[in-house]
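The complex is shown incomplete by one protein chain, all other protein chains being positioned as in the whole.
Now for chain A:
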Amino acid sequence: MRATTRRVPGGRGLRAGLAAVLAGILAAVSACGGGDDNEPSDGTIELTVDVFGEFGYEQLYKQYEASHPNIKIRQRKVAELDQYKPRLQQWMATGKGAGDVVALEEGILPTYMQQPDRFVNLFDYGAASLEQNFLPWKWKMGLTPDGKKLVGLGTDIAPMVMCYRKDLFKKAGLPTDRDEVSKLWPDWNSFLETGKKFQAKVPQTKWLDGPAAIWRTLVSQEGGKTVGYTYFDTSNNLVFDKNPAVKTAFDTTLRFQTEGLTANMRIFTPEWQTALKRDTFATLPCPAWMLGGIEEFSGNYGKGKWDLAALPGGAGVWGGSWLAVPKQSKHPKEAAELAKFLTSPQGQLAAFKDKNTFPSSPQAQKDPAVTGKTNPYFGDAPIGKIFSEMAAAVKPIHLGPKNEDVREDVEDVLLGVGQGQIKASDAWNRAVEAAAKAAR
C-alpha cells in the first residue's frame, strides 16, 4: 500500500517530464522552422533585398517607400561576400529563403546564368527598354546567351587603373606625371620592360605586388580581343589549354614571375598590408575599390606618394554586381520594379554619392558628381573621368560557371613559380591540370 501511494505523485512527475520533453522538441522544431513569412495583413507588401558589403541603397529605399506607400523594404546585409555566397546557394537550391531582390556578384553570376529558370525574366516586366541605361558589356553579362532572358540588371562596376609610387619612380629616374607614366606602358610588354629598368635602379623594391591582378586582367583583355571567352567556351566546355588567349595571358604573367618582378603577395594578407607601409613594391593594379584599401593600409606613410595611371594593354574591370529577382519571390512584379529603380541611372548615382560604388550606367557616369570626382590621396587624380574612360573600353567576355575556381587555382600555380616551388617549365602543365580539376 505504501509503495503504491508513494508512487502516485510519480505519475505527476511523469506527466511533467513528458511535458518538458515535448516542450523541448517543440522549441527545437520551431527554432528550425523560423520562417520569414510574416506578411503584414493590411495590404502592404514587404520586399526583402539581399546584399553584401556596401551597396549604398539605404537612402534609395526611403525614397522608394515614400513614393510607393504600399511597399515596405527590408534589407538583409552580409558584410562579406564569402559569407553571402553559401547562403545564396542554399536559398536557391532549396527554393526558399531568398530575398525578393538578390545581389549577384561578378564571381557568382556565371553559376546562376546557367540556371536562368530560377530567376524571373526581367523582360517580362518591361526591362527591355532599359538597355541604353547600361554599358553594353554590363547589360550583356546579365542576359542569357540566346538573348531571350534577362536575369540581372547591372549595379556598380570596378574599372581598373594602375596605381604607382611617385617617390619610387623618381628614385629610379622614371617620369612621375600620370600622363607621362601612362605613355610608358601602352602594353604589358613595355610594362614589364619598365619594371626591369626600375628594379635595376631600385633593387630592394619589387615592381609589382603579386601575379594575381595581372593574370586576371590579361585573361579578360586577351579573351575580349580575340574569341570573346576565356577558360570556358560559349557552351561552357573547358578550353583552358586550347584557347590561345589564355596561353598568351599565362605566358605574359609567367614572365613577370620568372623575371622576379613581383613580391609574390596576395592582396589584403597581413604581409601585403605591411608592405604598403614600406617600399616593398612600386606598382599595384587598382580596381576602383582598391583606392580605399591603399588609403587605409598605406595611411600617412603613403600620403602624397601614390598616383594612378592607365592600365597596360587596354581596359579591365574587377568586381561589380547585378540585381536579380528569384522565381521564389511572392511578389515578382513589385520586386522587378524595385530592381529597376535601384539600377536606374538616378539610383546608381545616389549609390555612388553615398558609398562611392562606381556606376555602370553611362548616363550616371556623365553626371558632374562622377566626372568631377577627384581623389585627394592620389594627388587629386580625376578618378571619375579616368574610371569612366576605362569602363567604356571594356570588352564583354563569356564566363563559365566555374570561372572563379579556375582563375584562383591557376593563380596558385603562378605564385608557386614565384616562390620557387614550381619550375617555370612545368608551370603551364601544372596550370592545365589545376584548371581541369577546378572545372570538374
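Note that contacts are C-beta pairs under 8 Å (C-beta built on N, C-alpha and C of every residue); 3 or more make two chains touch, one makes a residue touch a chain; residues count from 1.
By our rule, contacts and distances are computed from a predicted model.
Participant: Name the omitted chain as UniProt records it, choosing among "Electron transfer flavoprotein subunit alpha/FixB family protein", "Ion-translocating oxidoreductase complex subunit B", "Tryptophan synthase beta chain" or "Sugar ABC transporter permease".
Facilitator: Result for the unshown chain: "Sugar ABC transporter permease".
Participant: For the chain left off this view, which of A:G43, A:G147, A:P203 or A:P270 is in contact with it?
Facilitator: Missing-chain contact among the listed residues: A:P270.
Participant: Which listed residue (A:V51, A:L130, A:L168 or A:V413) would be found touching the missing chain in the intact complex?
Facilitator: Candidates A:V51, A:L130, A:L168 or A:V413; residue touching the omitted chain: A:V413.
Participant: Considering the whole complex rather than only what is displayed, give the residues of chain A touching the chain that is not shown.
Facilitator: That gives, for chain A, the contact residues 1, 4, 7-8, 10-11, 13-14, 17-18, 20-21, 24-25, 28, 32, 86, 89-90, 92-93, 111-112, 114-115, 263-264, 266, 268-271, 274-275, 278, 280, 401-402, 405, 408-409, 411-416, 419-422, 437-438, 440.
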